[in-house]
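These notes are about the structure you will find just below.
With one protein chain withheld, the remaining protein chains of the complex are depicted in position.
All chains are identified by letter, namely A and B, in their written order; residue positions are counted from 1 within each chain.
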Amino acid sequence: MNKRVTNKLALGVLWGAAILTVAVLGAVLLYVFVNGIRVISPAFIFTWPHGVNAEGGIWPTIVATVYVTALAMLISTPIAVLAAVYLAEYATQGRIVSTIRFAADSLASVPSIVMGLFGFALFVEAMGMGLSMISAALALSLLMLPIIMRATEEAIRAVPKYMRWGSYGLGATKWQTVSKIVLPAAAPRIVTGVVLSAGRAVGETAVVLYTMGQAVNMPVTPLDSGRPMTVHLYLLAVEGINLPAAFGTALLLIVLILGFNLSARWILRHYRKV
Amino acid sequence: MLALVSATGCSSAQERADRVIVTGSTTILPIAEQAAETFMSQHPSSSVLVSGLGSSAGIEAVSAGTSQMGTSSRDLKDEETSLGLVDAPIAYDGIAVIVSPKNPVENLTTKQLRAIFAGEITNWKTVGGDDRAIDVVNRDEASGTREAFKKIVMGDVGFAPAAAVLPGTGQVRDVVARATGAIGYISIGFVKPRFTGVSVKALRVDGIVASEKTVADNSYPIGRKLHFFTKGAPTGLTKEFIDFVLSDEIQKGVVVDAGFIPIAEGGTR
Partner (left out) sequence: MTEHAAPPQTGTLQLVSRSTYIKESLLRSLFFLCAFVFVLAVALIFVFVGWKAWPIVADYGLWRFISGSVWSSGTEQFGILPLIAGSFLVTLGALALGTPLAVGTAVFLSDVASPRVRSFVRPAVELLAGVPSVVYGFFGIILLRSIVARFTGTLGFGAFTAWIVLAIMIVPTIAALSEDALRSIPEGIREASYAMGATQWQTIYKVVVPAAKIGIIDAIILGMGRAIGETMAVLMVVGNAPVFPKGVFAPLSTMTSQIVMDMPYAVGLHRTALFAMAAMLFIFSMLLVATVRLSSRLRSRS
């Protein structure tokens, strides 16, 4: 076998790998889409589940998902952005910075069940907040922090140095430079990071199961509990009785997450000044 | 940030006069949810929150005070009788042993059932069926159905550890329906298909067919009571809800629809 034939074969295999990957992943999505689309209707989205097998809609679960994600975004964004500001603008390389980065990477790879149990032990039981939006939001924000921080740090580093020098040259302090020049320039990438982390939060199941519970409820205050879409899907799937509703929930979940991810990309492309 | 957050939370079970939290058995869940929905439409200012994590979880929650009512498809264990729980039985139920419709076996004795679920008999041919391995499907330990099955059929013998453990009645049914060698147990009320096209076959136990009639007259060996437990005598909204579930509207409606037997008609268990 001469090298030309091997080459063609090998390239064919590589094409095959890529096609198989996209095809399999696409098949999963297609399967959910085809089976779920016939269930989706305004009634499904906006009514409550009722009856023996969660017939009806999934509105309270949608609200619970959006509510807890928004709350988690509120909590995690300021902390992560300011942490990134510290690492990118103020810190000097050293053991403390290494430790912080190691902690951030560890936080990003915590298995979700561990985060769920931790959230249960700390927020639900020890701090007495019970199964609630706030317990779940706090646990979720711990997962979102590293994502936002990484994106923000990259964004800040991408801001050209000449912009900073110009600012210092005019006599601005460090904070004035950061707040008025650097952060606004980095904003699109930061927003992208926030939106991507929200997409991750929406998809979490184990974490919210142990911090929010699973009773269907319309949450009003942060101390209310509720059932997010992921948990609803899980329960419908294992119970195995009302599959149409399960497909509908899965479809809406995917649409929500893809929506987040696609907007993140769009923001990045549209607003890239830097 | 942390200080602010810890100041907002105190009690773990928010006691409110207009709200009842009900947790427990997945078998009773359909009745509880349906009754709650009807109840709330008749009493608009009240809210009944129902969830199902298993009978054991329900009993623990009501005795700890995190819920006002625990539903259970099994009787209290010996160590639970001193928890101060008051029992309001709401229905009778039979546990059907199910196999795939393709399985030729029609009847098993209690002794054979015990051996199968303990993992001692591993091939269908031993009990008169095809030469095929027996795939045992068990319920999770939080399940009241499992507890009741264990108490009545297994006694002191343990379940086979290699059996698949599934967390839901519907799942057990679906899995058994699709696997020719499988055997499992679910409440009689779920044997007939509802939302799905697959069907299962309920075996006769000791020669007796599993049906509402045989459970009610006590001839079917695997039967049980479904309980609503409260800590102390039920009061207020909780009592109203229990009375509602015991009323004819629910007993002759939802309870029968779900395949259970109204408490008034039941056997002497």
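By definition in this document, contacts are C-beta pairs under 8 Å (C-beta built on N, C-alpha and C of every residue); 3 or more make two chains touch, one makes a residue touch a chain.
In this text the structure is predicted, and so the values were computed from the model without any measurement.
Residue B:Asp140 is the one among B:Asp140, B:Asp206 or B:Asp257 that touches the chain missing from this view. Of the listed positions B:Gly65, B:Gly128, B:Gly158 or B:Gly236, the one in contact with the omitted chain in the full complex is B:Gly158.
When the omitted chain is restored, the residue from A:Val39, A:Val85 or A:Ile267 that touches it is A:Val85. Take chain B: the residues that touch the chain left off the picture are 53-54, 56-57, 60, 132, 135, 137, 140-142, 158, 161-167, 171, 175, 178-182. By the touch rule set out above, chain A reaches the unshown chain at residues 3-4, 6-7, 10-11, 13-18, 20-22, 24-26, 28-29, 31-32, 78-80, 82-87, 89-92, 99-107, 109-115, 117-118, 121-122, 126, 142, 145-146, 149, 161, 168, 173-175, 196, 199-200, 202-206, 209-210, 230, 233-234, 237-238, 240, 243, 246, 250, 253-254, 257-258, 260-262, 265.
Assume only the chains that are shown with their structure count from here on.
Inter-chain spacing, taken between the CA centroids of chain A and chain B, is 37 Å. Those residues of chain A that touch chain B in the shared complex are 50-53, 75, 79, 124-125, 127-130, 132, 134, 138, 213-217, 222-223, 238-244. Contact residues on chain B toward chain A in their complex (touch as defined above): 1, 5-6, 8-14, 21, 23, 26, 30, 33-34, 37, 49-51, 53, 166-171, 173-174, 194-196, 254, 258.
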